[in-house]
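Of the protein chains in this complex, all but one are displayed in their positions.
For chain A:
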Amino acid sequence: MPLNKKIGLFIPCYVDQFYPNVAIATLELLEKLGCQASYPMGQTCCGQPMANAGYERDTVGTTKHFVETFRDYDYIVAPSGSCVLHIKDHAPPIPGMEKEQEILHHKIFELTEFLTDILKVENLQGSFPHKVGFHASCHGHRGLRLGSSSERNEPFFSKAKQLLDQIEGLEWVELTRKDECCGFGGTFAVTEEALSVQMGKDRLQDHLSHGVEILTGGDMSCIMHLEGIAKRNQQPLKFMHIAEILNQALS
């Protein structure tokens, strides 16, 4: 247990700006689990929006700043699979910092994988009596392998389910298309607006038709997209980041 390790909290820019409660829940959750987590104040963004739009080469300054901000931590934890994947897979090499970047790639974790793989959380004491539908965000799911992919012939696993199953009263709802994309996809949400919204609507329908009360996931970006559509269409679903559910259950 890395109780005496220094954990740097990496909060994606849009979470900082629009979903401070998700960041607060992440911090409080880590604290409840006995971690020394702190938030480096100088952090900004990982650079993913630019890189996915085809401008990875213009993220050199952003990446360099990221490495400098987090270099002194033992672990870096973020409530976003997508941003973590970006740092690992697509942040451009910074001349002279390659080794540091390599080390950083092994220290950075998405929240649920940090809880299951590093903290090895096995006995969460808490209750959350609701029917919960999990949206497996693609970059975390297939990129970081936070769960088994329905396309592959491999035994079932899900780091999120492993955690949520420990919470008393929480009912995990099975979906028809377990790990289909919601259609967010960063700039895709805007450049392919019609498709993006259609995919989101279909995703919501899968949750609604299985009686989900609260839709959760590990990435606020997908949730922001899905919540935006549900609200516009006045659909009776609540949305919470998995950090919020775990933190609330543990209080």
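Rule of thumb we're sticking to: a residue touches a chain if its C-beta (ideal position, glycine included) is under 8 Å from a C-beta of that chain, and two chains touch if they have at least 3 such contacts; residues count from 1.
Just so we're on the same page, contacts and distances are computed from a predicted model.
*Asks:* One chain isn't displayed here; going by UniProt, is it "Response regulator NasT", "Carbohydrate ABC transporter membrane protein 1 (CUT1 family)", "L-lactate dehydrogenase complex protein LldF" or "Ferredoxin"?
*Replies:* "L-lactate dehydrogenase complex protein LldF"
*Asks:* Based on the whole complex, identify which of A:H139, A:H207 or A:H241 touches the chain you can't see.
*Replies:* A:H139
*Asks:* Among A:M97, A:I118, A:V197 or A:L250, which one is in touch with the chain left out?
*Replies:* Residue touching the absent chain, from the options given: A:V197.
*Asks:* Looking at A:C181, A:V212 or A:A249, which makes contact with the chain not pictured?
*Replies:* A:C181
*Asks:* Could you please point out the chain A residues that touch the chain left off the display?
*Replies:* Residues touching the hidden chain, for chain A, are 11, 13, 15-21, 23-24, 27, 38-39, 41-45, 47, 49-62, 64-65, 90, 138-139, 141-143, 149-154, 177, 179-181, 183-200, 202, 224-225, 227-229, 231-232.
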